[in-house]
Structures are given as C-alpha cells and as structure tokens.
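Below you will find the structure I want to go over with you.
Note that this complex is displayed minus one protein chain, with the remaining chains in position.
Naming follows writing order (A and B), and every chain is counted from residue 1.
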Amino acid sequence: MAFEVVMPRLGWNMETGSLFEWLKQDGDRVEAGEILFTVESDKAIQEVEALESGILRIPPDTPPPGKPVPVGTLLAYLVTPGEELPFVAQAETAPAQKQTAATPSPTRAVPVTVPHMSERKRPAVSPRAARVASELGVDWTPLKGSGRTGRIVERDVRQAAAVTPATEETLPSGVRVSPVARRVAHELGVNLEQLAAQMPGKRIERADVEAAARKVVSAAPSAPRMPAPAATGDVVLPITQIRRITAERMVASAHNAASATLTTEADATELVRLRNQLTSDITQLVPSYSDLLTKLVAQALIEHPQVNARFMGESIVQSATVNIGIAVDTERGLLVPVVYDVQTKSLRQIAQESAAMIERARSGRLSPDDLHGGTFTITNLGMYEIDTFTPIINLPECAILGVGRIMPKQVVVDVEAERVAVRHMMFLSLTFDHRLVDGAPAAHFLQTIKHLIECPWRVLV
Amino acid sequence: MTDQLEMGLSREQLLALYRQMLVIRRCEEQLVKLYAAGKIYGGCHTYIGEEAVATGVCAHLRQDDVVFSTHRSHGHALAKGIPPHELIAELLGRVTGCSGGRGGSMHLFKPEIGFMGSSGIVGPSILLAAGGGYSSKLLKLARVSVAFFGDGAVNNGAFHEGINMATSWDLPVLFVCENNLYATEVPFDQVTKNPSVASRAQVYGLPGVEVDGNDVVAVYRAAGEAVRRARSGGGPTLLECKTYRTRTHAEGMRDAGYRTAEEIAAWKTRCPIKQLETRLSEGGAATRADLDQIEAEVKALVEEATTFALNSPLPDPSTVTDHVYSPM
Partner (left out) sequence: MREITFVEAAREGLTEEMARDPSVFVVGEGIGSRGGNFNTTVGLYDLYGPERLRDTPISERGFTTLCTGAAVTGARPVVDFMFIDFLTDAFGDMFNQMAKLQWMSNGRIKMPIVLRGCVGVFGSNAAHHSGNYFPFFLHIPGFHLVMPTTPADAKGLLKTAIRSDNPVLFLEHKGLLNVKGPVPEGEHLVPFGQAAVRREGKDVTVVGIAFMVIKALEAAGQLAQEGISVEVIDPRTLAPLDIDTILASVHKTGRLLVVDEDYAPCGVAAEIATQVMEQAFDDLDAPIQRLNGAFAPAPYSPVLAESVLPGTKQILQAVRDLLAE
C-alpha cells in the first residue's frame, strides 16, 4: 500500500509549512531514514526523513516549493515496486484535525457601567432597599438616605412606609394586597394581617381598609396587649392606634422633610374687630379664629400656588383646590380633619363644616375621607398661651401654619411721631418643606398671610 | 543452545523479550507517523532506542507491582501491560485511551495493572515510587514499586530525598535511571561532575548497579536481582541503564545543534532489538522465519490498534469536571 508523505508538524505550534526542496526525485528508490525533502517553517529550513522505504512518486499537482500548506497536506507517495500509482483517486489529504471540542465556554460577565456619583440624577439606593420599596409599594426616589454616603437604605424605606420594623411582618403567603390599600392601611393604622384573617382569600383593596378603619376609629380604643406593670407608681399605658400613627407620621415628617420655620408677628386688631362684629349676630354660628384664618390662608395659597403643592413621583403637583386641615386635639389624640375646596366656600360654610368635623372628631365619628387629601394644615395653640412654636409638617403637604395667642400689646404705630398704641398682636409660625419651596417664597407667603390678617377685607377683592 | 544457557535465559524468555521490544518499537514508529500527520497534539516523547530498559525491568513485575514513570513513558506503559490500542487511542485524544483522553503522552494511567501514572514533571516519580514502597511495607504486601526516571532527574531534590528515605526505611523500591546522556538538550556531563549515577548510591547506603541499557539480557539480569532483593525485604536498589534515544527529545523538535549525526549513527548500530536479533539467530535460538513471524504479528497488532484508535470516539466535554473529587 502506498505510504503518504505529508507536510509534517515540526514544532508544537506549527500550523503551516512550505516545501523548500525535494532531495530525491520522482522515481527514486528511497530507504527509510534517508532525507527526503526540506521544509521551510518560520524557524528555519529543516530536513525531513522518509519514514518508510519505497519508490518516491510525486504527483503533478503536489504543492510547489515555496507555497505554504497546512500540516498534513499530501506531498508525495512512497510505493512498493510494481504498485499502482494512486494519482487517479483524489488523494485524501489528512488536514490537521482541528478538534474543536465543544467545551462549555465560561459565561462572560456583562460589563456594567456605573455612572459616576456626581452624575447621579437619582439618589443611590441599596439593592435591598429597592426590593423592600417595591414590596411595600413605596416610591423611594424622594427619600433622603441615611446611609453614610447618602445612600437610601432599608430603614429609610420602612420609615417612609410608616411602619416600624417591629410591626412590619411580611404577610402570610397567599395574602394579596393592592399597593394603594397597603398605603392607606399604613396611613390609617389598619393591621393588614388581622384584616386578611377576616376575609381569607380575598385581595384586599382600599375600600376594605377604609371600612376596617371606620370600625377601628368608631370603636372604643381596643386595648392591645398590656405589658407587665413596671415599678409601683408608674403609669403604664397601651399604645393606641392613634398614638402609633401620630408617632410614625411625625417621625416620617422629621426624617424626610427639610423643615424650616419662619415666624412673624401680625397685627390682628382688625381681625379681632371683624370677629367681634360676627359675634354680634347671634343667629349664626360664630366663625372661630381658626375659621377666619382658614379663609385667609386659602386666599394666600391661591396667590402662592407653590406652597399648595406636594411631591408626586418625579414631579411636583400644585393642587387646583385648597384643602385645609385643621388640627384638633381630642381625648384620643391629634386628628386633622380637612375642609375641602376652601377657596369656593364662604366663611359661614367653613365655620359650619369645621364645627361639624370637630364635633365628629371629638366623638370619634370621623370618616377616613375627612382625614385625607389636605393641601395645608393650620394648628392653633393660642388657647394655651403659646406664642411661637415649630409645628411639624403634615406630609405630603408643603407647609403648616402654627398660630399663637392674640395678645394685647403696646406697639409702635408711628415711628416718626414716636407714637405707641395698644394693639392685638398675634405670632404666626410657618414651618415649610425646603425641598419643595425655598425660604424667600415661603417668607413671601407668610407675609401675605400677615397682610391678610392685618387687612382682612382684602379677601373680598 | 549453549549460548542461551550462558545468557541464563530460556528460548521462550528471550523471544518474549524480543517481542516486547518490537511491540514498543513498532508502536513508537506508528506514533511518529501519526504525529507527523498532525493527529497527535501536545508533546510526544518517543522511546525508540531505549526499549531494552522497560522490557528488561518490567519482565520481572507482577500485575500488582506498581510503576511510576516520567514524561518518556510509552515504553514503560506498554511493557507494564497497557495494550497498544489504549496507548495510541490516548495519544489521539480518544475516550478509549488509557486515560480517557484526559492525559495524552505524558499522563498515562492504568492503576488496575499497577501503572500508576506517568508525570510531565521530572522528579516526583522517584518520591511517589518510594511512597508505593512505604505502603507495601506498611500493609505487609510482597509488592515492589518501580520508579523510571532519566538523567535529568538525578540532580533534582526528589532524587536525594526519595532515595534517602527509601534507603533509611528499607523500602521495596527499584529506582531505574535511564541515562540517555541528555536532559532535553542539556548534556549530562555539563550539569554534573560525576558522570556515574550508580556511584551515588554508595553515599546513601543502597546498592548501585550500572548496566548497558541497550543489552536487554543485562538489564533483565540486573533488574531481576533488584526485584528479588526488594521483594525479600532487602530494601531498594539504584539501577543506572546507560542508553540512548535515537529520535529527538520530543516529536517535532530539532535534533541537531546539541548532538552530532555521527553520535546518533553510532548508537543506532547498537540498537537493542538488532543486538538481540543477532544473538538469537547466531546462537540458533531463533530462525529468520521465527523472527519474521513475530514481526508480522507485531505489525498486525499495531495496525489493528491504530485502526481501533482512529475509529474511537472523542470524550464527552460534559464529563470534564468529573472525578476532581472522590465521593465524600
């Protein structure tokens, strides 16, 4: 059988070589071991010996000297005498078998470009915080991160959701709650796990939560588990729903809003006179100072829409209506019922509504709708002889007006003439969220209120 | 017939030695051709010219005796009992190879017959074989452990540490040094002052024997004595076989520049197979026909092995991480 003479692999990396010179001629008798030809590879000219004995037969179409061919390419044959020349059959060149074993290629990590911190449009948030935020239906983008580098972390999200970690137990599997229902439940202090137990299998929606809250608010405050009594003499009280909600909302406000308080002293003499006039009409309900202020503040808010605003996702919404919450201290705690569309209502209407709501608040008959949707809050501590204070913003509102007592004082009424007079003075404390509105516009707004108090008839024009 | 008796071996034994050497030679020649055809990857270090050493030593070994070899291991593997088709298939990277295609030329394994592996690192075979001797002694097995290594290993720390420990503890080990005068291309006499490996034995306190590594009968005799000594509790032996590889260090590498063509030619005249052939036919122990028949059988064996190997499947890549660990 003819022995195939092929381009040899002369070196571990050699892939191609070219025949340099045949050292035997076609037809020569060759002995195994004799040098048959030379090969030029990138290293040098190398001699190649015959591996078999026989007659050398070089096919006419063999690669010519100088032409690079792959290792294993057929160059010639060594045949035994008398053997047929195998040129007719297409010589099976044995190309170097490239065994491309389909080894599993390692997965390549996709490079992630991380925007430089300074280019960050959104605050940094930890992966865990983002996950918890989506689980609780919290929008984390407006939050302020408590992480050392300003990163929003899990505790920030949980506080924003107004649920302490202790109470935030993941609901049992199978309980489905709409994101809105979750939010309202947190606002109203409804325990979702208890509610779910009352309606197994049902997806809890906002209406379910509000119905549950009405029951909660109207029922006598349920006594949660009492902790064991402490030392003798200590008074141990349960934490009521209202206390809990108030605490959570106050903390959330302190934590998230950039609060600053402005104070000014308004000359309320004309306001007092106006109220005295209204008092003289005994057939009507007398508007309280709060009612008067509600009307005046609403006017100011119309003139300063950026204070009648709130964050909503990636935007700031300036409300078309003015809905003013009035802080009411009840036996059970602080409630803030809301008078809607103040800008459309007369003083009388406001007085009627507010009186009714205060009555309902004190008797525990407020509905969730009464407490929801305010765009501004007024809180009055004048009856306790308080002048100025730092009220806490009722999120998601932009600002809150704290009203102090009306005090007769001796004030300068004419600097030039060095004339003084006794006037009814009243301090106003405006806490505003510097995230939403800056100091100057807030001050301007407060000034507007002051002017309206000093000249209340302006609200008619 | 007196010649055979003088050599101390029977006709059968001599023909067996001849056949074994021929199997190695023809396998190696086949591998050379396959390498030249681009069918073998990586390194291929052939044993052509040294067949007498593996043959003479392994003729004394039982299946449970263990052998640890070096990078030039085809001869040891075949002589210990790895069949040609498993050797050739391994070098062709097939799953039917003795190492499942995982090892290639320098990492041949068949522990079932005591071939405990060849190593691409020079030196460890000496220490591993000493360890094989240690466990034989500990487990009270009449089992011999053999290390094959070249002149290149004798200046490695493994030689010193392994032979010292084996001698200190009387381990049943045979340390076989195939001194073929070159470590890759570095001549032995350029890296050591004392050209005699066997003479080092005296320093450690074990017997050191030097033989003509191209005389299979001499190797057979010396190895036999060493194996008997080890098996009977007499401790290790260092056997230096002076021999020569007539091909390049590894296939595809140059064979010029560090040795002369004349030197190669001179050693070819001392081919171990030809030498035995001459002695057999001159002594009348074998006729031309006997030898031709052996030749024909071996040729057929190697052809069959090659066909088997060429038709064997490749290993499955999904198994590549198997056997990193034994099950806990």
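Definition applied: contacts are C-beta pairs under 8 Å (C-beta built on N, C-alpha and C of every residue); 3 or more make two chains touch, one makes a residue touch a chain.
What you see is a predicted model, and the numbers here were worked out from it, not measured in a lab.
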Candidate in contact with the missing chain, chosen from B:70, B:99, B:179 or B:214: B:99
Residue among B:15, B:53 or B:128 touching the omitted chain: B:128
Contact with the hidden chain (one of B:157, B:187, B:205 or B:284): B:157
Residue of B:261, B:289 or B:324 touching the missing chain in the full complex: B:324
For subunit A, residues in touch with the removed chain: 126-131, 147-149, 151, 153-154
Sites on subunit B contacted by the missing partner chain, in the whole complex: 66, 68, 99-100, 102-103, 107, 109, 111-112, 116-117, 119-121, 124, 127-132, 134-139, 141, 143, 145, 157-158, 160-162, 164-165, 168-169, 321-328
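As a convention for this text, only the chains that are shown with their structure count from here on.
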Centroid spacing, where centroids are CA-atom means, of subunit A and subunit B in whole angstrom: 73
Residues of subunit A that touch subunit B when the two form their complex: 4, 6, 8-12, 14, 46, 51, 71-72, 94-97, 99, 101-104
In the complex with subunit A, residue positions of subunit B that touch it: 29, 32-33, 35-39, 41-43, 93, 251-254, 314-315, 317-318, 320
